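Every protein chain of the complex appears in place save one, which is left out.
Going by the order they are written in, the chains are A and B; count residues from 1 in each one.
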Amino acid sequence: MTFSLYETLSVSLDEDGVATLRLDRPAQLNAFDLTMARELERFFLTDARSDDVRAVVVTGAGRAFCAGMDLSRAGNVFGLDEALAPTPEEFRAHYDEPPYHDGLRDTGGRVTLAIHALPKPVIAAINGAAVGIGATMTLAMDIRMASTEARIGFVFGRIGITPEAASSWFLPRIVGLQQALEWIYSADILTAEAARAGRLLRSVHAPEELLPAAQELARSFVKGRSPVALGLAKQLLYRHAGSADPLEAHLSDSLAVFWSSMGDGKEGVAAFLEKRAPSFEGRASELPRID
Amino acid sequence: MTFSLYETLSVSLDEDGVATLRLDRPAQLNAFDLTMARELERFFLTDARSDDVRAVVVTGAGRAFCAGMDLSRAGNVFGLDEALAPTPEEFRAHYDEPPYHDGLRDTGGRVTLAIHALPKPVIAAINGAAVGIGATMTLAMDIRMASTEARIGFVFGRIGITPEAASSWFLPRIVGLQQALEWIYSADILTAEAARAGRLLRSVHAPEELLPAAQELARSFVKGRSPVALGLAKQLLYRHAGSADPLEAHLSDSLAVFWSSMGDGKEGVAAFLEKRAPSFEGRASELPRID
Partner (left out) sequence: MTFSLYETLSVSLDEDGVATLRLDRPAQLNAFDLTMARELERFFLTDARSDDVRAVVVTGAGRAFCAGMDLSRAGNVFGLDEALAPTPEEFRAHYDEPPYHDGLRDTGGRVTLAIHALPKPVIAAINGAAVGIGATMTLAMDIRMASTEARIGFVFGRIGITPEAASSWFLPRIVGLQQALEWIYSADILTAEAARAGRLLRSVHAPEELLPAAQELARSFVKGRSPVALGLAKQLLYRHAGSADPLEAHLSDSLAVFWSSMGDGKEGVAAFLEKRAPSFEGRASELPRID
């Protein structure tokens, strides 16, 4: 497939469908600006949705992963429209319409919601500094791996702002509430080892081994697997990590098992019984609706 | 008490009220079929509800715990009615009626919801292979202990289906979201040690020591304790692990403390002040309603 052209990103795809997305403004340490925000949102909502893409690995070009928001912008540094003043009720009712969609919604959150909505594995390969939105964007990815050189900071408190990018939903579910509070309050820069000990990172790797290891893990998730079953599994885990009662999960997973038992599951079971590799035909772009 | 007769299960009860439930199809490695599903659901909804049963330990007969769904069934391998095609809304509105109750609801989830609803401690003693539903059924149990010989696999992805048995609600709350996603995506078979390191297992034991250790832990939970207080505590923890706000927990636990302060709590406090063992009379079959 051919990807869109991006100013701030570069993308490649291997033969197993593992896309590698590079934040690619190395001279600016891949700082996040409004162009990168729009391009990341677009990548996850369009290109990454292609059935040719089975999983995504996100890394940074050069020595940083993402040095955070570019704070040099004139006017409102986050690109927000300071003339607005909605009540919470007004904003919630109309957040996806003008003027709130572009004038008030946090740009980092628009990106993480797009990552979250992709029904495919997404792995962060944190190769260097990941600060501010550079740290929080990885929380919406399924797995975080890092180089020994990585430094990770939820540093919002140092500049008088709050954590964003829906990080308050993801972080406590990854590391627990006490660790989440401490990291947000301290606003410190963490070493890779501290971030691993606190359960933010799955694993830490020598710098030159990080990206191959992340790509290999992504490959192991998708080779010989049903894109439909993978996509539904991702939806199930995130939705019910937040639902009130196991009955909710039962209702969703009953439909997921039901539809897959007539689709790729039929082939999967047959292949298992015949001791051969399955040949799945389902497409992540055509998931059955389970919720 | 006398338990029902089961084809696929065997049950015993010790003098402290600790029931040991064995999945008992050893020649089939205790594979889960529709008979076992119906019998497990019945055990947890009827026999286990007897006030003579104070806690349940679940293990497997022979060398496996449960080798997963028996995939050799003709027609829909999960026993589902392929003629159905409800929308999610239709299914949610009528899931407990025909034709959905028996034709579409995941059988594993019917079992785990029955385990979840039992207001008594349930401990999994995973003595060998626990694969597919053999793994996910343990997630609805309160504590998981395993033998060094145990092998645990959330292998659904290998046959093109999705995790079931409401596991998407339980797993992230036991091991965290990142570990849950990796295990479901990888669909690998885990050693006992890997499962313990990932926080799925409370502890790992020599094979001959596993069942006695699980029974002893169960005994320590119930001897000299109020079945009412235990049952309410289980309800509180599961319900508010999923509720939106601490106020919800406050409203439930206020009622739980209120009713127990006039029941077994009165005896418990008196016994404490008189430095004697309490003699509780409350029954788990008569819990006050707190929600």
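Here, a contact is a pair of C-beta atoms (placed from the backbone, for glycine too) under 8 Å apart; a residue touches a chain by one contact, two chains touch by 3 or more.
Treat the numbers as computed from the prediction; the structure is a model and nothing was measured.
Touching the chain that is not shown, out of A:1, A:84, A:206 or A:273: A:84 (per the contact rule at the top). Here the missing chain is touched by one residue of B:5, B:27 or B:247, and it is B:247.
When you scan B:68, B:132 or B:268 for touch with the missing chain, the hit is B:268.
Of the candidate positions A:167, A:220 or A:260, contact with the hidden chain is made by A:167.
When the whole complex is considered, the residue among A:23, A:137, A:180 or A:236 that touches the unshown chain is A:180. In the full complex, subunit A touches the hidden chain at residues 71-72, 76-78, 80, 82, 84, 87-88, 91-92, 95, 104-106, 109-110, 112-113, 116, 140, 156-173, 176-178, 180-182, 184-187, 238-239, 242-244.
Residues of subunit B in contact with the chain left out of this view: 121, 142-144, 170, 173-176, 199, 202, 220-221, 224-226, 228-230, 232-234, 236-241, 243-258, 260-269, 271-273, 278, 280, 282, 289-291.
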